[in-house]
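One structure is given here, and the rest of the page talks about it.
Yeah, one chain of the complex is gone here, protein chain that is, but the others are all in their spots.
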Amino acid sequence: MPSFIPHSEAETKKMLDDLELDSLDQLFHLIDSDLRLKRELNLPAGVSEFEVLDTMSAFAQRNLNLSKPLVSFAGGGAYDHEIPSVLKTLGFRSEFVTAYTPYQPEVAQGVLQALFEFQTLISRVSGLEISNASLYDGASALVEAINLACAATERSTILVSDGVNPRYVETARTFAEGTGLTLNRLLLSPDLETQIREESLPQDVAAVVVGYPNYFGVIENLSLFREYCDRIGALLIVAYDPVAMALLKSPGELGADVAVAEGQPFGVPLSFGGPYLGLFSTSKRFTRLIPGRLVGETVDLEGKTAYVTTLRTREQDIRREKATSNVCTNQTLMAIWATIYLSWLGKVGFVNTAHRCYDNTRYLVDKLTSIKGVSLRNRTYLREASLELPVSVDYVIEEMATRGFLAGVKGEIEVSGETRELLIVTATEKRSKGEMDRFVDLLTEVIESAR
Amino acid sequence: MPSFIPHSEAETKKMLDDLELDSLDQLFHLIDSDLRLKRELNLPAGVSEFEVLDTMSAFAQRNLNLSKPLVSFAGGGAYDHEIPSVLKTLGFRSEFVTAYTPYQPEVAQGVLQALFEFQTLISRVSGLEISNASLYDGASALVEAINLACAATERSTILVSDGVNPRYVETARTFAEGTGLTLNRLLLSPDLETQIREESLPQDVAAVVVGYPNYFGVIENLSLFREYCDRIGALLIVAYDPVAMALLKSPGELGADVAVAEGQPFGVPLSFGGPYLGLFSTSKRFTRLIPGRLVGETVDLEGKTAYVTTLRTREQDIRREKATSNVCTNQTLMAIWATIYLSWLGKVGFVNTAHRCYDNTRYLVDKLTSIKGVSLRNRTYLREASLELPVSVDYVIEEMATRGFLAGVKGEIEVSGETRELLIVTATEKRSKGEMDRFVDLLTEVIESAR
Amino acid sequence: SAEPTIFELSAKGRTAFSLRTQEVPVRDPKETVPESLLREKVVELPEVSERDLVGHFTRLSSRQYAVDLGAYPLGSCTMKYNPKFADQVATTSGLYDIHPLTPDSHAQGWLELMATLERYVCEITGMAEATLQPAAGAAGELTGLLIMGAYHRSYGRKRTKVIIPDSAHGTNPASVTLAGYEAVTVPSNDRGLVDLEHLRKLLDDDVAGMMLTNPNTLGLFEEEIHQIAEAVHSVGGLMYYDGANLNAIIGITRPGDMGFDIVHSNLHKTFATPHGGGGPGAGPVAVTAELAPFLPGPKPALVMEDGIERYRWVTPQASIGKVHGFFGNAVVLARALSYMLYNGFDGLKAVSQYAVLNANWLRKMVSQRYDIPYSQTCMHEFVASAQRLRKEGGVKALDIAKALLDNGFHAPTVYFPLVVDEALMMEPTETESLQTLIVLAERLNALAELATTKEGQSQLHEAPVNTPTRRVDEALAARKPRLTFDQPANH
Partner (left out) sequence: SAEPTIFELSAKGRTAFSLRTQEVPVRDPKETVPESLLREKVVELPEVSERDLVGHFTRLSSRQYAVDLGAYPLGSCTMKYNPKFADQVATTSGLYDIHPLTPDSHAQGWLELMATLERYVCEITGMAEATLQPAAGAAGELTGLLIMGAYHRSYGRKRTKVIIPDSAHGTNPASVTLAGYEAVTVPSNDRGLVDLEHLRKLLDDDVAGMMLTNPNTLGLFEEEIHQIAEAVHSVGGLMYYDGANLNAIIGITRPGDMGFDIVHSNLHKTFATPHGGGGPGAGPVAVTAELAPFLPGPKPALVMEDGIERYRWVTPQASIGKVHGFFGNAVVLARALSYMLYNGFDGLKAVSQYAVLNANWLRKMVSQRYDIPYSQTCMHEFVASAQRLRKEGGVKALDIAKALLDNGFHAPTVYFPLVVDEALMMEPTETESLQTLIVLAERLNALAELATTKEGQSQLHEAPVNTPTRRVDEALAARKPRLTFDQPANH
């Protein structure tokens, strides 16, 4: 039987003898026999690591098309960016992978310093003063932002744009149910911009949540929302696309109080949706309300620079029911990966990569909109855009998948009470011209044959 | 232009200024302009790491059959064994990978101790007192063994069995040409055992070289060769299969003076033939003649156990033209991998793995020899056996390759002056029953359709 | 020596990145983005060479302790060996490189993998159905509490309180608050277990349920769990099982059999997915059949379509909704499943047996030098106290912890659970060998011995001395927080 248990039979016996026990079973004598499982667990018997890998490969194989993943033009919060080899080498260093939360800073400077660097990087990207050391994902970051806003304003109504990633909104609704918050919608205009018609909106609002760019790729004009928030004393929460920040003004610069994002595009593989990482930034005045871990710089007793988790009195293990959040284990390793990725990218690479995403998406959108019946809905876009198709979006996605392409993400908007479908597409810097050309050719065929 | 050169333009300028130079070109002013290359090298321009990986993947793809490597029943010195995941994790630790020869033992205890452990392991496997810290491969280990024997005996004729891996023998012949040694053949009997007819053999022999098991899978009776060597004062060099040592008496136990092997089966991937590692063991009396590096245990100035390369006066960098060999950079990383592999395998795993190879090969041979016209030539075998086929071996290998299998290795023997072909097959512990059954079915078809 | 930050290694104009050759026209973002929203100044990311990048993070890693470097008896964290084959799984094409919005028709492998893991989690916990969405234990707790709420609401009940024991993990009360409940604490009795009589007094129609870890955070099995569950159920409450300590009981007893209704399990603890310096983890929640309709969606379900069985994403009928942006920490789930497959039913049971053996053996070996506040057989961990050392020589649990760092071990959890003074909470896990435990016990006892001498005491107050840094000034960090490199240094 393969096992990671080191004990030889003789050692087991010796240890039981030391404990004056006859059998391993006796260790469990305090468990009422009624509670004891009288049979074996209904799981397969153990096998070698090689058979495990075969089984897992067989699962994996069924997610591939001719042994390759679908060539992706989908975004929707998860982007197929290049991942540099350095990240694979450094990100799997077992000192990072097999450590835990840095409770003992003297032997955890590696993780702590990386997180301090992460916080700095995310603050620079978001344009806000402080950032925490990661949350689970973009959705959970939004949930925590809403909680912060409610705590800060002592209000319980949130206005959420229909242009915010619908999965984040769904998640936020789940948790709002628990905390008794009210989430109200802000509808989109036909060209996919969030509308504020102040006359119809409540005043007792904790926060307004806007996507930037929004889910459909539109670059929302944050200044409008900032002004509105100022008028009603609400916080502005911006859910941003971190890659776009290379070219767009930052949420911080445009007045966001809290900026949240899905950090996956920063070096984290698509991973079927996880593990990703939530980015969370805010201004200093909300420091004591920030959820999750914070790492701070300090000195050791020789006066040397050292790092430590700090302001821990916000955290659940200290403050228990009064904590700002219940976050304990979160996504530290992914935060380290993002730190490595952003350091690899650097100042120039960040801009160039975003620009390449832009060039590729422009190229793709221009070609796609030359297909008969396909039209662009966005008035503005940067690296993701929404197309109206002459056939069902689900059909196109399904057909293109059998041809080796993930055509995009289905988006739905309400236009005068009616739901309309869109295909939201993106082309990252990873996509070659050849891939895009072939995709457009095949999509043309699919659309034509479906008419 | 992607590059690993860190210099910014400003830094380059500063450094050139410090050197009172105007351009990088001036650094090369001492090279006669006649010698200077007046054009660019005829290589492609630099590209991103992603494009490099694409190119290398394209090469790789052309070595695969339906995106998979051929399922291998070939040995011939390179065996498709399982490689545990721990080896991949530990063997790629960058401290091992990006270090060099441990010239500074104070900062090289990792490599040094691993090599000390390697030497110990290989001595235990070979049954000989000392082992070096690796050579390039099995072939080079044989070359060095021959050199040692010639130096020790001051003779220059070597008898090499036809049962020794022909690629090792070819390599040895190449180098014998240089040093003026004579390599004479020992022919095989029809059942593939090395024959010694003493009357026809020279007496002035430095060494006799035998395979164990030999290239055709036969377990040679080393005692016979030991006796013969004793009579003529020659050394016995045994080229062994390291995996078989789990079940067979060791070369040392059976009287070998030098035992060499290809260490690839000890955790090194097939790698299209390299990097592998040569195993080299001998008895203490030849310590001063041993080629390559040796690591010894010693103490540091605080009296703590430490390791260091030792007996370096044999080596080329100290002894120059009088060195026992010219080996400098060799295969340290692979030696570390073998150390990790053997430690993972352990006492029980070593035996069980070899036994599984045996069981699988027996199963395969039994099934194959039930195909009409296929017969076993070995009287003895352990994990590799030679079959006579009713059709051309090259044809079978080619046809089976298109079906996804590497059918085996082609062997050739001389029987009464005529060359006969054999298919040498092996089934490692990695092969499943399903793979073997399918292989036999397809091979049956190929043979039948070719008749 | 200290490592400069990546920002200090930065030099203008240096680069590490590489980008494919440009094949499409370069376009001007002004054409599709309002100029007022285009950035004027580029983000100040560090500018380093790949070589310096690798040097920096490799050196940082060398300033970090980890399971792969040695024993890590951090109580309640189950820092066991993380199998390396799971690293291969995590980098298998077809798993790590699949977009989560791939249509389920083209992600059948992922859906089946998840459905398989759900089944195993249910079998191990004795539950009917599960969700894999929660990304960590605390997320699982909150999910479970939301399910609890949805359940009560479905019966039109208004419940306001959740009971937790005083020894509970801090996440429990925090989750209770976030789920909109009031946390009510039930004290432990003198055996370190829930005071059943006291509990009964707290139970009324306002109680939504109770959260419990079993074995509890003292490493003790709640022997009266059946009575506790009965009592809670009797007022219509639900029993929530915090799976942080599941490593003690796999194949031995199951939360479902104990009377729990909702169970989360920490895959990064019990099922050996690595802790990653503090995540990613995974906290699947399993529930009884009655609660299954409330589970988050979507969930993978095997459905028959045109005579062919295939997996589809399905959302339970009364689902509380999504609790993760996609389907949870998928790759972590794959790691955990591969661990379960490797061990099998037999190996998993052995995991718990040996985890408990190791804990009891270590407990016995240190019980002369340290007080063990509760005397019964422990489960996979135990709590010792340095109270005697503090009283007699001023050496605190923290000093022992710090000194252990100098001795090649990670420290145990200290000052938790709160019910034990100067607590040292030790969880050796099943993957540590007898030899390692012998050394650990020796070192712990030697440190206690040291604590009895004046010289030893000052030595212990100074510890650690051989670590990458000495004790750090936590007060300074909190008083003048410097949370980014851009903020002024506070010293």
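The chains carry the letters A, B and C, assigned in the order they are written, with residues numbered from 1 in each.
The rule we apply is simple: a residue touches a chain if its C-beta (ideal position, glycine included) is under 8 Å from a C-beta of that chain, and two chains touch if they have at least 3 such contacts.
Model, not experiment: these values are computed from the prediction.
Colleague: The chain left out touches which of the shown chains?
Modeller: Touched by the chain not displayed, across the whole complex: A, B, C.
Colleague: Which of A:50, A:103 or A:228 touches the chain that is not shown?
Modeller: Candidates A:50, A:103 or A:228; residue touching the omitted chain: A:50.
Colleague: Would you mind spotting which of A:94, A:305 or A:432 touches the chain that isn't drawn?
Modeller: Checking each option in A:94, A:305 or A:432, the one touching the absent chain turns out to be A:94.
Colleague: Where the complex has a chain not shown, which of C:52, C:381 or C:422 is the residue touching it?
Modeller: Of the listed residues, the one touching the omitted chain is C:52.
Colleague: Take the complete complex as the reference. Which residues in subunit C touch the chain that isn't displayed?
Modeller: Residues of subunit C in touch with the missing chain: 1, 9, 11, 14, 18, 49-52, 54-55, 58-59, 62, 68-70, 81, 83-84, 342, 408, 431-436.
Colleague: Suppose we count only contacts with the excluded chain; which residues of subunit A make the list?
Modeller: Here the touching residues of subunit A are 2, 4-11, 47-51, 84-86, 88-89, 94.
The rule is simple: only the chains that are shown with their structure count from here on.
Colleague: Looking at contacts between chains, which pair has the highest count of C-beta pairs?
Modeller: A-C
Colleague: I'd like to verify one number: the distance from the centre of subunit A to the centre of subunit C, where each centre is the average of its C-alpha atoms, in whole angstrom.
Modeller: The computed centroid separation for subunit A versus subunit C comes out at 19 Å.
Colleague: Could you list the positions in subunit C whose residues touch two or more of the other chains?
Modeller: Subunit C, residues with two or more chain partners: 14, 18-20, 47-48, 50, 54, 58, 83, 85, 87-88.
Colleague: Send over the residues of subunit B in touch with two or more other chains.
Modeller: In subunit B, residues 49-50, 84-85, 89, 94 touch at least two other chains, as defined above.
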